[in-house]
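The following block contains the structure, expressed as structure tokens.
Yeah, one chain of the complex is gone here, protein chain that is, but the others are all in their spots.
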Amino acid sequence: MSLLPQSNGTGPAIELDGVFKLFGNSPAVDGLSLSVEHGSTFGLIGPNGAGKSTTIKMLMGLLAPTSGSVRVLGHDAGTEATQIRQKVGYVPELHLMDRWMRVKEVVGFCRSAFSTWNDDTCREMLDRYELPDDKKVKQLSKGMLVKLSLVLAISHEPEMLILDEPMSGLDPLAREEFLDGVLQTVCDKGQTVLLSTHSLGDIQRMADTVGFLYGGRLLAHSNIDDLLASTKRVRATLTNGSPPENLPTGVVWQQVEGREWLLTVADFTPETVQKIGDLQGVENVDVIDIGLEDLFKDFVKGQRSNS
Amino acid sequence: MKWLLWREYRLNRLILIAGGAFFVLPYAIVGFTVLTGSYQMTYVTRAWLASTYAAQLLIALLAGNAIAGERADRSAEFIAYLPLSRRRIVASKVLFALLVFTPVWCVTRVVIDNAYLPAPGYVSGSPAHVLSDLRPFLANVVLLYGAGWLFTSRLSSATAASVLGLVVVILLHVGYVFVLIPQKNFFEEFIRLLNDQERFGDAVFWYTMICISLAVISFSIGTWNYVGHRRS
Partner (left out) sequence: MKLDPGSHIPFYLQIADGIRDAVAAGVYLPGEPLPSLRALALEIHTNPNTVQKAYDELAREGLIYSRRGKGLFVAEQGDESARASAQESLQRSFLEGIIAARAAGMSSREIRKAFTAALNITPAKRTGDSPEKGNRR
């Protein structure tokens, strides 16, 4: 009883290939390549300024990459942006609607822009979220605004949802309601989802695959379960208090405190323990499992100490 | 398109109300003088002249606000993420301006044809007749919109864009008149021009051509800026 991904034979749902985006001389996106399969939920995570918003703007065709190719649902984001926007349900971080419009006017306006609008879905969702037709956007609370954005995104039956940090600043109940709304439509329709967020809890709940963006580059991109299984923290004792020179590959981050040496290793295999134990001045190698949050923190710390 | 036009109306409502008020005001004053019995023929002239200036200001404001206005309050982003091509958006704004200008033109035309031209003392070939040529008015309006459009596509201030559009037209208008009429004995030369129907007709014709050409060029550049440019 599995959900069938909507593969239409034209390649991955999202495909970025060697994408660079420079603002002046600084790269917001620095050689990004990634692909997202139909029907999967991709979590894009990274600190502020990592390039998440820029990437999403390129996916929606609002920004042109400086170089590289961006393809969404088989369309090139440069030349076929309008087709992409027809098929993608986009939920922004801050609502974009004109503040003076009433809910029914926003709905009417958006309805006229999309060729595949479903009035029943829209009505049903507006009722479910108790969004009043006559209230102006500026009178709605944050939680209601994000729900309205979701209604607008889903009512035109998109093949893909792109959620750009939509839950920032929401109270826990509103977040849950929003995510449940997304889950419901994914359960029913099986859309591909790209979720850009700060929250690792949301990523774990919602995403199959996760991509970690830092400094415009993808540091990690894999299935969450694989990532958890293949990234471990290793604890060892250093006999002379200083770590060895040549570290095995895959060391993301390390820390020395007294004689205790902690390192986080990606692509972990049983041989890794062996290799570390074989290094000069290293004893008592111990392996610890870590959760997603610690994993990402270590990635960031590792990047910061390298740069 | 209906919704886009409605949105244009809501976004420009203040401009329409203010501009509309200033357009109607001179006629209202004339109407008032008719009621109080102090009506004079010259009032009509001043009224429709004043109204045409109000109309030109209105068009300048609409053009200046067209793109820069949205950029200022972030509502441009709302449209940007929807599957609306920028060409369609441009078309809706131009169509909106046309819809606004149509009643303006009709009213002005009706006033001139029914209150101004049939008035006693009017003679074909007289300065009064020459003055009623609405081609300069149209030319100004077209250039105001075209130039304003160019500025609105590049600037983030609607006011600046409108003002610059007005400046362009004023400079052209004044410059043209000064080129046309020699400095010495300016006013005599000006009266002589108004009495020379053929020469005046030519001057107006070329003025109109220049305005329309400049308008087309500015509008094209402005549209290319907006449609072809994917900044943010």
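For reference, chains read A and B in written order, and residue numbers begin at 1 within each chain.
Operating definition for what follows: contacts are C-beta pairs under 8 Å (C-beta built on N, C-alpha and C of every residue); 3 or more make two chains touch, one makes a residue touch a chain.
In this text, all values refer to a predicted model and were calculated from it rather than measured experimentally.
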Partner chains on view for the chain not depicted: A
Contacting the left-out chain in the complete assembly, out of A:D180, A:E260 or A:D278: A:D180
Residue, one of A:M206, A:V252 or A:V282, that touches the chain absent here: A:M206
Contact with the hidden chain (one of A:D119, A:D133, A:D225 or A:E260): A:D225
Touching residues (missing chain, whole complex) on chain A: 1-3, 40-41, 176, 179-180, 183-184, 186-188, 200-201, 204-208, 224-225, 228-229, 289-293
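Here is the rule we use: only the chains that are shown with their structure count from here on.
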Inter-chain centre distance, chain A versus chain B - centres from mean C-alpha coordinates, in Å: 50
Parts of chain A lying in touch with chain B, wherever the complex brings them together: 57, 60-64, 82-83, 85-86, 90, 92, 96-98, 100-101, 108-110, 112-114
For the chain B and chain A complex, residues of the former touching the latter: 2-4, 6-7, 10-11, 74-75, 77-78, 80-85, 230-232
